[in-house]
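A single protein chain has been omitted; all remaining protein chains appear in their positions.
Note that the chains are named A and B in the order they appear, and that numbering of residues resets to 1 at the start of each chain.
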Amino acid sequence: MNPEIKNIIEDLKEKFDPEILNITEKNDKRVTVDIPGKAIINISQYLYHDRHFRFIIASALETKKGFEIYYHFSFDRTGLIMNLHVILPAEKPEIESLTGSFEGANWIEREMHEILGINFLNHPNLEKLISQGNWAEGVYPYRKKPLS
Amino acid sequence: MQLVGSIRHADVLLVSGSINQKDKIRLLELYNQAPRPILVVAIGACACTGGIFAEGNVFAGPVDQIIPVDAYIPGCPPKPEAIIGGIVKLLTHPPFDSSLSRERGGTGGESTK
Partner (left out) sequence: MGNKKIIPIGPYHPLQEEPELFKLYCDGEIVRDIKWETGYNHRGIEKLSESKTFDQVFFLVERVCGICSTSHPFAFANCIEEIANVEIPDRAKYIRSIIGEMERIHSHLLWVGLAGHFLGYNTVFMWVWKYREPILDLFEIITGNRNSYAMFKLGGVRRDIPNHLIPSIRKILAEFIPKLDLITGAVMDDPVIHARTKGVGVLTKEDIIDFAAVGPTARASGVAIDVRKDDPYAAYPLVNWKVITAEEGDVFAKTEVRLLEMYESVSIIEQCLDKLEHIKEGEIDVKVKNVPEGMGTGHAEAPRGEVFHFMITDGGYTPVRHKIRAPSYVNIATFKKSCVGQTISDATISLAAVDPCYCCTERMAMVYDYFTKKPLMGTRELLKLSHEKTENIRRRI
């Protein structure tokens, strides 16, 4: 494995130890880190500010475990894509917003809120992005039961 | 053939692409603002039938469920030759119950939903 990537992963484990629930290293270029929702700000800030990762986007979906979000970061120098994976409880899906750390997260959090009803705490303006006029208030089309 | 800046100067309304709930409102507004007679052409598979997006959750119906359509140009996307051919055909042979004949005292009434 690329020594720089190895170093980043070791650093992550060391700095954030109890919160790194699991690391899946498919290869040098694809790594997924499972973390609890409350750790998202610290770890993403570490990747973004300290290690100069680029935020690509976030993907959210509803599964049997609850609401899952994958935050995708890119380390362009080596082509690494690192996914931070959080699982939020089905009854109360909420997580801190990353918009305070970098503006790139603003719109996607609004969208995840619109399609799945996930709440992003302290988001500057969680208003509608794509759904105004396209579907009703309180409807979350990507949920298994959209009207819940 | 000239592209004009406002619907009020138009003789032909070309509608392409799939219509979602938001577009539907605007499309109706445009159609109502259009001076009569106006010919409406649905360009592309999405405008004609909904195409590949017909099962989407925001699809608001093919164009002819929203406003009356005088000509359909299918294709995904239609070749330029097809679009030109379709419009020429429409202008030289307007269909029997098109808006042109409607406005000239045919059976009135629009089938908007």
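Note that in this section a contact is a pair of C-beta atoms (placed from the backbone, for glycine too) under 8 Å apart; a residue touches a chain by one contact, two chains touch by 3 or more.
Keep in mind that this is a model prediction, so the values were computed, not measured.
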(message) Among A:Lys6, A:Arg30 or A:Lys92, which one touches the chain that has been omitted from the display?
(response) A:Arg30
(request) By the contact definition given up top, give the residues of chain A that touch the hidden chain. (result) 29-30, 32, 54-57, 59, 61, 70, 72, 74, 76-79, 81, 83, 102-104, 106-108, 128-134, 141-142
(request) For chain B, enumerate the residues touching the unshown chain of the complex. (result) 3-7, 10, 13-18, 20, 22-23, 26-27, 30, 33, 43-44, 46, 51-53, 55-59, 76-80, 83
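Methods note: only the chains that are shown with their structure count from here on.
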(request) Let me have the rounded angstrom distance from the C-alpha centre of chain A over to the C-alpha centre of chain B, please. (result) 43
(request) Within their complex, state which residues of chain A touch chain B. (result) 132-135, 141
(message) Applying the document's contact rule, which stretches of chain B touch chain A when the two form their complex?
(response) 20-22, 25, 57-58
